[in-house]
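With one protein chain removed, the remaining protein chains of the complex are shown where they sit.
We just call them A and B in the order they show up, numbering each chain from 1.
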Amino acid sequence: MDEKIFAKKDIGKLLEELVPEYKFYAPTKIKGNIAFKEITDVKEIELDYLNSKVPPKDVLFPQKEIIFEYKYEGKDVIIEERKDLEDKILIFGVRPCDAYSFKLLEDFFASGDFQDDIFLKKRENATIIGLGCNTPRQSCFCTSVGGHPFQKESTDVYLSDLGDIFLVEAISDKGKSLVKKLTWLSDAKKADVDKAKDLAKQAEESITTKFNFDLVTKVLDENFEHPVWQEISESCIGCSSCTFLCPTCTCFDVIDENDEYNNRGRRIRIWDTCQSCLYTLETSGHNPRPAKIQRCRNRIMHKFSYYPSNYDCLGCVGCGRCITACPVNNELRLIIDKILEIEEKSGEKVSA
Amino acid sequence: MPNPYIPILTKVKSMVSENEVNDIKTFELEFVNEEEYKAFDYVPGQFAEISIIGKGECPIGIASSPTEEGTIKFTIKKMGTVTSAFHNCDIGDTIGIRGPLGNGWPMEELKGKNIVVIGGGFAFSTLRSLVLYVLDDKHRKDYGNITVIYGNRDSSEVLYRDLLEEWEKRDDIEIVLTIDREEESWTRKVGFVAAVVKEVAPSSENAVAVVCGPPIMIKTAQNELEKLNWKDEQILNSLEMQMKCGIGKCGRCNIGEKFVCIDGPVFSLAELKRMPKEH
Partner (left out) sequence: MVKSMGLETENKEIENNLREIARGLLKEKKVDVIIGYMEGTLPLLSQPIIIDSEEDVEKLIWNNLCYVNLAKYLVPRVPKFVNPEKGNLTVGVISKGCVGRGLIHLASENKINLDEIKIIGIPCNGVVNRQRIEMEIGEKEILEVSVFGDNIIVKGKDFEREFPYDEYMNDLCKTCKIRKPPLVSKSLDLCVGECEEYSNIVDDFSDISEFEALTPEEKWNQITEELSVCTRCYACREACPMCYCNLCFVDQNKPVWFGKTTDLPDVFVYHLIRAMHMAGRCVACGACSLVCPMGIDLNKINRKLEKIVKERFDFTSGLDPDVLPPMVDFKLEDAQEFALEED
């Protein structure tokens, strides 16, 4: 049997063996929130969690990141490129939805004539240890966007949580050589593999939020100017919790940050959000998306219409973070319902 | 693959003030490495992300033509933080450039066609590039008649005066200058660009109009062209949007599914009509 197992209590062993080679990121609790942070002490690792508040996207695409550093020598500028992009990173315990987000991010950053070297190098040097999602939440809808709570494809090594033990499957070549190195893993029994299959089935069945996104995309494409957008944006307060907690949002701002006295500084990028009115505000004062209606629409169109046309996939992994994060409960499921209602109503008209 | 966020370094070789109030300057930049200049292969209408390192970066249309060898030029109006920093530059200061970016004017498709250049105010820079390119000995025979309609608020705002005078002396280009209101020494046309378009009434036959200027000018000029039976496919615009990366990653310059930085900045009116009105 190719599958291996290890006891949860041996997680320290895994950490100890991998820490010299990798920056080891794992879920940990910070001020009550689960977050993926670099771990050196096994006590910090939180194994019992639904999903992280901020997605593990921030390991490879952090909220603030240096693009390059610079130094002034008289009128000359010396540019120093980052040297840490080659560091090996391991992200432990990534839920399948978030693992899939890494694929979307990779495809996006690699698309077009210009590749985002910073993200792609880090992605190349990152190993993703996925962890099956035994208990999807009511707000989860990964199965509607081509995912599954036990989807393995976008991971390097895939774990299933069987209670006291993890079932280990090597998925990619990177994952296979990693698992080979962990000689202390024991062989899985058929019962373990069967149990994982059962859990996968149960998890899938527990997902109740389901949408036909092909239809959503079609309706969106035809209804850019529909009055429903006014309704959808009515209660939105224009914060950016939906975008900042989204595993597929990639927008950023670029800023030069100077040290005060030593002629040095760095060009950084920080997350930005289409929900801010400043995002598109031009120096002249002109703003192509001046109101909430346009900004709310842009987020939805981007994920479910522009993404399919540009990259042939949805820009959403169904993690449900925007649903639970919205402070005024103007959440995605309601928005999708309202969009689909347009279609239902027009169908009624035709049949009448 | 080089990191697309790392700028190429250039130095300010010269600066020319373009107007009386001195808030528009043309910067001539010389590359630090000759190799990088050779690799900087651009067409008129493209832009670059240019930066004063430590102050920030902004997208600016390339004002020079690839036919002007040795340096590249940008005409910059003092507007925000970065452009103001440019206006405080000295000769020899270091400027970072990333580019060329965007699609530029479709010089191949324009071959064999008459070109009507319609520009307003400070947005004339990439049109300067286009006209210089077409007038160059190597290219002139590839293109038909050229008509330039260029409008400004007043005579002090007219960019590239020496160049315009030079062009006026040639017989293979028609230059029509206009300002919004009468001035004592002004002998050219008076009136908005759209009105002058109506008066000049350029023929749409085998022609393309390239339009660049403030939104209201673009709109009114387009209306006049439509009345003169121009088709949407024949009218090209160069758009401006808030941009940060210039390479389709930072997100903000999207109009619908298109990014102005990589799918544009040049779009035909036909394309624009298919896109959401978010520009």
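In this text, a residue touches a chain if its C-beta (ideal position, glycine included) is under 8 Å from a C-beta of that chain, and two chains touch if they have at least 3 such contacts.
Just so it is clear, the model here is predicted, and its values are computed rather than measured.
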Query raised in the report: Of A:S235, A:S284 or A:S346, which sits in contact with the chain we cannot see?
Result: A:S235
Requested in this report: Give the residue, chosen from A:V19, A:V42, A:I255 or A:C313, that touches the chain omitted from the document.
Outcome: A:I255
Query raised in the report: If the missing chain were put back, which residues of subunit A would it touch?
Result: 30-35, 46, 48-50, 53-54, 63-64, 135, 137-139, 230, 234-235, 237-241, 243-245, 253, 255, 257, 268, 270-271, 273, 276, 278, 293, 323-325, 327-331, 333-334
Query raised in the report: If the missing chain were put back, which residues of subunit B would it touch?
Result: 80-81
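The rule is simple: only the chains that are shown with their structure count from here on.
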Query raised in the report: What is the distance in Å between the mean C-alpha positions of subunit A and subunit B?
Result: 39
Query raised in the report: In the complex formed with subunit A, which residues of subunit B make contact?
Result: 1-7, 9, 11, 51, 53-57, 79-80, 83, 90, 92-94, 96, 215, 240-242, 244-245, 247-252, 254-257, 262, 276, 278-279
Report summary line: Per the touch rule above, subunit A residues touching subunit B in the complex are 67-68, 70, 72, 75-77, 79, 81, 108-109, 111-118, 224, 250-256, 258, 265, 267, 269, 272, 274, 279-284, 286, 288-289, 294, 298, 301-302, 305-306, 309-310
